[in-house]
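Yeah, one chain of the complex is gone here, protein chain that is, but the others are all in their spots.
The first chain written gets the first letter, and so on, giving A, B and C; residue counts start at 1 in each chain.
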Amino acid sequence: MVSARKILLAFSLLACACVVAVAQPSGRSERPQGPPDSDEQRIADLVSASRILVNEGVLDRFGHVTVRSLKNPTHYFMPRAMPPGLVTASDIVELDANSVAIDPNAPRTNGERFIHGEIYRVRPDVQAVVHSHSPAVIPFSIAPGRPLRPVLHMAGFLPEKVSVFDHRNVSKDDPSLRGKLMVNNAKLGAALAKTLGGDSVVLIRGHGNAVVGASLPWAVFRAVYTHLNARTQMEAITLGADVIYLNEDELKMHTVEVFDVERPWQNLKSRLPKM
Amino acid sequence: MVSARKILLAFSLLACACVVAVAQPSGRSERPQGPPDSDEQRIADLVSASRILVNEGVLDRFGHVTVRSLKNPTHYFMPRAMPPGLVTASDIVELDANSVAIDPNAPRTNGERFIHGEIYRVRPDVQAVVHSHSPAVIPFSIAPGRPLRPVLHMAGFLPEKVSVFDHRNVSKDDPSLRGKLMVNNAKLGAALAKTLGGDSVVLIRGHGNAVVGASLPWAVFRAVYTHLNARTQMEAITLGADVIYLNEDELKMHTVEVFDVERPWQNLKSRLPKM
Amino acid sequence: MVSARKILLAFSLLACACVVAVAQPSGRSERPQGPPDSDEQRIADLVSASRILVNEGVLDRFGHVTVRSLKNPTHYFMPRAMPPGLVTASDIVELDANSVAIDPNAPRTNGERFIHGEIYRVRPDVQAVVHSHSPAVIPFSIAPGRPLRPVLHMAGFLPEKVSVFDHRNVSKDDPSLRGKLMVNNAKLGAALAKTLGGDSVVLIRGHGNAVVGASLPWAVFRAVYTHLNARTQMEAITLGADVIYLNEDELKMHTVEVFDVERPWQNLKSRLPKM
Partner (left out) sequence: MVSARKILLAFSLLACACVVAVAQPSGRSERPQGPPDSDEQRIADLVSASRILVNEGVLDRFGHVTVRSLKNPTHYFMPRAMPPGLVTASDIVELDANSVAIDPNAPRTNGERFIHGEIYRVRPDVQAVVHSHSPAVIPFSIAPGRPLRPVLHMAGFLPEKVSVFDHRNVSKDDPSLRGKLMVNNAKLGAALAKTLGGDSVVLIRGHGNAVVGASLPWAVFRAVYTHLNARTQMEAITLGADVIYLNEDELKMHTVEVFDVERPWQNLKSRLPKM
């Protein structure tokens, strides 16, 4: 049922995979231009992204956001293991396609870096990944009869029903993985990426979620609205009535082609407290 | 059923449509007088209104409040597109009856300015409009069996059942509007204003709400209590019992004639953090 | 069923009606002594009480706390109409038994001062009254099948089922009071005091609650725990199971004789932010 939409989305994402600043159709000339893309700019944005996600309540104690390298597109940048609200540019580590730090003396990064590395491996359209433990979202990962679904006008990027990754589906055939709730090796990361498929978001049972985007602004925007959508859907269910979900037409409006993510990105950045 | 009340409300609102500082009946002489009405004062109040709505948790990242111009009553004032908590007087833009900026070099305003412009067009009694994404309210917009209804002593301005605007009712006959969850053109704005009718509040399905008032203090007060009423009604429903709603007599008490909004306005202003 | 307990409570409250610093039984000598009672001390405590109730989330925008005068026990002290978090000693007004300011030039006090005045009139044991709109409590006032009941170890001062005052029971025979959701005259205040009876707390339908105590520390402590008890009871009901309420023995432990309120009072005061 969602396949037509997914294909459209995949095309549009691929179309801009290497360009953050998408050319604007003539009618949208008022949009502020982002700075030129470069690894320096991506690292600066990664610091903003970490702080925005804390400021908006998506990341609390833990969680991490990463960005693909423009220069070495199999590599990605990740903060060292630390509270995400305190990240600065000097905390960023470059990791290779196997999630190993390029610099052998680099500080330790989070053990769950494989969530990011294995998604980058199979999703060339993805330039940025957020892994959060957003408390509004986790209940949907442990209540199988109640999938997370798009209800908010800003959440049209969500698939019609968000998939849930459960390590038990992997570990049932591999005793070495039994009980592994952390996605802290390549095999589990690859299985997670497979569950994500071509979607924008995947839940991790009892643990959190991963959100991807064609740029850091996209991934951050989606992580914020995944969180808000979950809270709203839960409260609507509390009202004890049928819930109205977004329909096909509405879901189509949230591709990178028709929605300008630079605006909420600038807005979210300007809300950051002074450092 | 609500028609008698609506007519009374419309009369009393019309009666004071051009005067913010209503003359006081003799028994209410203790009320503090507001400053004389002028566009300068309205702009100053608009800055306060934006900051109050953020301070009270009604506006978070996005949303906007506007005020009609006293000098050119078909025009209105709106902050440029920016986080509402940071608005200052220099950010205010004057828009005409078609929601086009008077100054061709004015900064961009929010694409959803048509919510405001189309309400001002058909509601001469309305001097101020708030559009928020108040998270407490949205669940009622996607749970059709559970309309938002007045339960709080301060929420007698709400209609007995708050209407929900859904673009699907417009776009089903107009393919160009399919999937448009944003109210960002005149046709959708006009349809929204029609759903609002003579009420004080209309919900926008999966998106937010619009609240109107005979002055900025009225619109702000109502936006705050729409939010609080929604939270309280939801929690009462959670208790799993019948809920007691306000009755006709109680609803009548909240017209501009019997309720002095200057007091909560001064109170809400004095709660603002120092800039 | 609760009458035995109520009588015990009434006796113990009456016994100390004019003394804030109750003499301690020998086994409790470790209790810190409060300062000597005086109207100056009561006014200083009233400022602390207002600020504590804001700091603990019981009062938000509105609401008020008052204290009986020691010198003129038919009089009481109340802050002028203003946000409760900003009250200072110079904002305190002395009101007489009919809730009229002693000083004809005194600033305006809240229109709902009759909640306080009419309770003081009929409850000589009461030295302090809190009126709040605590959002956790209001849902219990509009869900008649679900009375607020004591569940928390610190909430044994609550009656077994907290009564709800509804002006409709008064106004049904008095057309002049129809629709009056505010308790802003003596008749409604007296009816509220009658619904309170000998209890510590009464809810006001769709509006808030009133909490009384044998001193400001008692009233503040009870207002805080009424709020926390309501939140906990609501969440237990959400779990969809039977709920365990406090039993008779447990309720008895929270009289002024066996519970030392000076400790939480000092604790709550030391949590206040520096002015």
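The criterion applied here is as follows: a contact is a pair of C-beta atoms (placed from the backbone, for glycine too) under 8 Å apart; a residue touches a chain by one contact, two chains touch by 3 or more.
Quantities reported herein were computed from a predicted structural model and do not represent experimental measurements.
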| item | value |
| --- | --- |
| Touched by the hidden chain, restricted to displayed chains | A, C |
| Among A:F140, A:F157, A:Y225 or A:Y245, the residue in touch with the chain that has been omitted | A:F140 |
| Contact residue for the chain not shown (choose from A:A44, A:M82 or A:I244) | A:M82 |
| Sole residue of C:E40, C:D174 or C:E250 that reaches the chain not shown, by the stated touch rule | C:E250 |
| Residues of chain A (touch criterion as defined above) contacting the omitted chain | 61-62, 81-83, 85-86, 108, 135-136, 138-140, 142-146, 166, 168, 171, 178-182, 204-208, 234, 237-238 |
| Touch residues of chain C, complete complex, unshown partner | 30, 56, 151-153, 156, 224, 228, 231-232, 235-236, 238-253, 263-264, 267-268, 270-271 |
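The rule is short, and it goes like this: only the chains that are shown with their structure count from here on.
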| item | value |
| --- | --- |
| Chain-level touch network, classified as line, ring, star, complete or other | line |
| Cα superposition of chain A on its sequence copy chain B - rotation in ° rounded to nearest 5 | 90 |
| Chain occupying the most central position, where position means C-alpha average | B |
| Between chain C and chain B, distance of the C-alpha-averaged centres to the nearest whole Å | 34 |
| Multi-partner residues of chain A (at least 2 other chains) | none |
